[in-house]
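The complex is shown incomplete by one protein chain, all other protein chains being positioned as in the whole.
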Amino acid sequence: MARIDLVDLAHSYGGNSADPESWALKPISMTWRQGGAYALLGPSGCGKTTLLNLISGIVTPSRGKILFDDVDITPLSTQKRNIAQVFQFPVIYDTMTVGQNLAFPLKNRGVPKPEIDARVAEIARLLDLTPYLARKATRLTADAKQKISLGRGLVRADVAAVLFDEPLTVIDPELKWQLRSKLKALHRDLDLTMIYVTHDQTEALTFADTVVVMHDGRVVQSGTPAELFDKPAHTFVGYFIGSPGMNIVPAQVKGREAIVGGHVIALNRAYDHLPPGANIEVGVRPEFVSVEPPAPDLLTANIERIDDLGRVRFARVRIGDVKFAARVPPGFSIPGAQAGLKFDPSRVHVYADSRLVEGAA
Amino acid sequence: MSVTLDHVTRAIDGIPAIRDVSLTLERGTLSVLLGPTLAGKTSIMRLLAGLDKPTSGRVLVDGKDVTGVDVRKRSVAMVYQQFINYPSLSVYENIASPLRVQGKPRAEIESRVQEAAKLLKLEPYLNRTPLQLSGGQQQRTAIARALVKGADLVLLDEPLANLDYKLREELRTELPRIFEASGAIFVYATTEPSEALLLGGRTICMWEGEILQNGETSKVYRHPDTLRVAQVFSDPPLNIVGIEKNNGSVQYAGGVQAPASGLYSKLGDGAYRVGFRAHQLEVANGIADRHAFSATVTVTEITGSESFVHLKRDDSNWVAVLQGVHEYPPGHMLDAVLDPNDLFVFDPAGRLVAAPGAM
Partner (left out) sequence: MDKTVNQKAWFLVLPVFLIVAFSAILPLMTVVNYSMQDTFGNNQFFWNGVGWFKELLDPSTDLGGRFLASLLRNLAFSAIILAIEVPLGIVVALSMPRDGWRVAVCLVILALPLLIPWNVVGTIWQIFGRPDIGLMGYVLNGIGINYNYVSNEFDAWATVIVMDVWHWTSLVALLCYAGLKSIPDAYYQAAQIDGASRWAVFSAIQLPKMNRVLLIAVLLRFMDSFMIYTEPFVVTGGGPGNSTTFVSIELVKIALGQFDLGKAAALSIVYNLIIIIVCWIFYTVMTNVGVERPEKEAA
């Protein structure tokens, strides 16, 4: 278990002299506490895999340092960093049984046999692999193989951190649930620092205590799932988290009011000092937009479609040029194609040049 | 135009991949093949396309027997999970390729390619090669190429599975619009129930090579014919508990007893299995007329808009989904609550005997 510090860490695949905007990872400094569960969340190309590879040692950073418990491990090779990594597809040794696979890292370190057996049995029990220890590893299903990959990482008691690179990619949807709960339970039981890279917000938000949202090589926001959901610091976070994402629409904001598509929305904070010339937008999540029959005090919108996802429904509406998504209860119906929209003022946020603006109370 | 599979079986090395499957697809419809991997979805699509021959049974197009007719003679287009495009051709050429094979005149190719590009928002990328595009754009190119052909039957085999979460979400909302604009028969294979619900149309629920239920999507969702269908068509997984009805009261496996109200009132005495989806299970709300179960929280998963509470109750694992952020520490005991009017009851053979709404 280790505390991980990233000190002005950055990387460019094109060498140090490349244009700063083209760097795969722009300079970042962060601290990840020991025993924390972190998710690096972002679309393809955002730099999350680069960051993971820098931490595991597969890639040497163009700039900056990485510290494990205040020790600079940047010059160390992967082997010496004492980390474990689970890849996108299961990596197992074909010729060995499950038990031998799990024992492999300990054997390489010269650990005495009785200790190896005890540790392998313990990890197999935690991962529900005990009945399969004598079986050839290649004969198991994909999710079992991923557990073996994971087990090989956990079997070393002193591992500094466990890194996951989109590990559920090849797993069936119903088994994903089981594996996710298993990972979370493992994290709790073993108190390990775990870093999980994914583009899937559900995986990130359910697994991690702290989610680090990345975009275009930068960390956009880092916080608990609730914080990211309630108060996105950047419109990208608003869009990326939540299914569907936040409604982000251009607006004119003055004092306690926002004007969207010619209609007025009340805000619960005052915004008197917005940066001049900035691109002003308001964001509100579909969960906090309610749809009612048209009324004079409500914004009128045209209903384009209602998407039924079984346990929730979303109405896709349009105000002039502006499109909104709103969550509606099951069994929802409105006569006619027009509706009135109501916004919860405490849930409407104002963004200038995509960054959150804190209003005055 | 209609396509029919008539009692089709396909066996590979003696093991049946598809067992006695019959279905008919009509013009202008969208059918979703829903089932886990290895359920037979891809096998059915290959049979519909003519890439494979059935071991027994017939394939009919507009009533004519086309079993054994080579796929090149059929009017079929297919989109795969891996974005399959010609890597050395530009996006424009990729989309135009089926038309060039058909020998269409240049003006027609130009107009149809532009139309498809507009529908799939590919206009800015027409001059790029597929490798210069993102995953989502590559898949859109593949879909455009499938549509431009004007084939009567368009097959999509889990086309969004390899895309990023957000891209999948975006394309998913656009697909219904794209499908309506064309007029062909669409068949869409997926493992995710939410995709089936979003796309609408008809759902063909599959399991281990057999069709379990074939009907309008929301009907299959709300009235699964069998327990297996309910399990396939639930995400998160379906919660199941056994009951015994006797003389006006029901006894749940694990000891809870309750009056046989709601949907139970019309059942005969005997043993049944009750299935309920995650959102049909509520937590400690103290509303009268609910059946309460004491359960222990194993883990809570929070997505921000929803919280998935995993419970352990009497040796079974249940999942409840609650709106908003609800954090329960593991080991916390709470009352999980069922509304007897909002669940599915199946007989011991797995057939549906009671469900919310008119049967």
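By written order: A and B. Residues from 1 in each chain.
As a convention for this text, a residue touches a chain if its C-beta (ideal position, glycine included) is under 8 Å from a C-beta of that chain, and two chains touch if they have at least 3 such contacts.
The structure presented is a predicted model; accordingly, all values stated were derived computationally and were not measured.
Touch with the chain that is not drawn comes from one residue among A:Leu25, A:Leu41 or A:Leu129, which is A:Leu129.
Across A:Arg109, A:Arg305, A:Arg318 or A:Arg355, the single residue that touches the chain missing here is A:Arg109. In the complete assembly, the contact with the undisplayed chain comes from A:Tyr93, out of A:Tyr13, A:Tyr93 or A:Phe332. Considering the full assembly, A:Leu140 is the residue among A:Leu9, A:Val120 or A:Leu140 that touches the omitted chain. Although one chain is not shown, part of chain A still touches it, namely residues 56, 58, 77-79, 83-85, 87-89, 91, 93-96, 104-105, 108-109, 127-129, 131-132, 138-141, 143-144, 147, 149, 152-153, 175.
As a convention for this text, only the chains that are shown with their structure count from here on.
One inter-chain figure worth recording: chain A and chain B are separated by 26 Å, centre to centre, where each centre is the mean of the chain's CA atoms.
Those residues of chain A that touch chain B in the complex are listed here as 43-45, 172-174, 177, 180-181, 184-185, 188, 199-202, 205-206, 225-226, 228-230, 239-245, 285, 287, 305, 307-311, 316. Interface residues of chain B facing chain A in the complex, by the touch rule stated above, are 36-37, 134-135, 164-167, 169, 173, 176, 191-194, 197-198, 200, 218, 221, 235-237, 277-279, 298-299, 301-305, 308, 310, 319, 321, 323, 325, 330.
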